[in-house]
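With one protein chain removed, the remaining protein chains of the complex are shown where they sit.
Then we have chain A:
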Amino acid sequence: MGNTYVIVAETRGGRLRQVSLEAVQAAVLASRDEDKLIALLLGHQLQEAATELARYVKDQVMVIDHPDLAMYQAEAYLAALAPALDQLQPHTVFFGHTAIGRDLAPQAAAHLNAGQISDVIAIAQTDDTVSYTRPLFAGKAFENRKFTASPQIITIRPNNITPAQPTPAPAEISELTYSPSPSLRTVIKEVVSKSIGRIDLTEAKVVVSGGRGVKSKAGFQPLEELAELLQGAVGASRGACDAGYCDYSLQIGQTGKVVTPEIYIACGISGAIQHLAGMSQSRIIIAINKDPEAPIFKVADYGIVGDLFEVVPLLTEEFRKVLSITS
């Protein structure tokens, strides 16, 4: 008999997240044919997302749908998840390394007394070992790890593992109940959503980043336009965040987010070692900087020495031309 592999999927703006399909694929890569793959979906009004998810999961989708779970809240989500895990007795549980996964996975790990390998970017299975590759120092080094016991918990970094392919037949969808405990010690008071309609930085295929060279909040405008055209996200160096040009949630680097998009465009960023740690694994790096000696050019595939306020709008125009021909 096989083991049970559980994927904890999530939605964003009502839609299934891409990283959840990557987590499904991670489960495929780590398991064997005889193992069972079950996805759990927590939240509210999940019908569409559950139907979508069922196309990719081999055995079963279990939905925990409750108004109190409409927004992530650490205690409530664990209270909903823990009984499901106790019932399923999983060998391995996969999460996305997202705001939710980063918070929920360690809680589940503590609940199950399990080991956890966080921020996994690749999975390899040999005869009797599954090894998980993850960054150290935000990507200045990498390690391969394995588990010495089960249950096992894993979080998957977005944009690194190819999403799962649809299975021949959709999985069966079932519902689990959640009854909120009156003893929760956390209450959500207010949410200021700045992310609505935006692509999450870590999941974006294109990232346009600004540094101190952008010079002001308003200076980010041309970068926003370029990012929007390419359906990407805007990021920043710590220099730009410290100067107050943008929110810290945009910071890329060793003490910020690590991104691995197809195209990374660094505008007015010098290329400090802490910044490079967060973006060096991008497929194509483009640097726009007026200083030909800036260290960012050492990691860039393509460099433009020039004033970003001249170059970025021109670049947007060029992209617009090409994209309008194709579409």
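One rule holds for everything that comes next: a residue touches a chain if its C-beta (ideal position, glycine included) is under 8 Å from a C-beta of that chain, and two chains touch if they have at least 3 such contacts; residues count from 1.
We adopt the following convention: contacts and distances are computed from a predicted model.
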Practice task
Mind telling me which option in "Oxidoreductase", "Electron transfer flavoprotein subunit beta", "Glutamate/aspartate import permease protein GltK" or "Cytochrome (Ubi)quinol oxidase subunit III" is what UniProt lists for the chain we can't see?
Solution key: "Electron transfer flavoprotein subunit beta"
Handout entry: Contact partner of the left-out chain, one of A:114, A:227 or A:267
Key = A:114
Handout entry: Chain not shown, touching residues in chain A
Key = 71-75, 78, 98-100, 102-103, 105-107, 109-111, 113-119, 129, 131, 135-149, 152, 184-195, 198, 200-201, 230, 241, 247-251, 254-256, 262-263, 273-274, 277, 280-281, 283-286, 292, 297-307, 310-311, 314-315, 317-319, 321-323
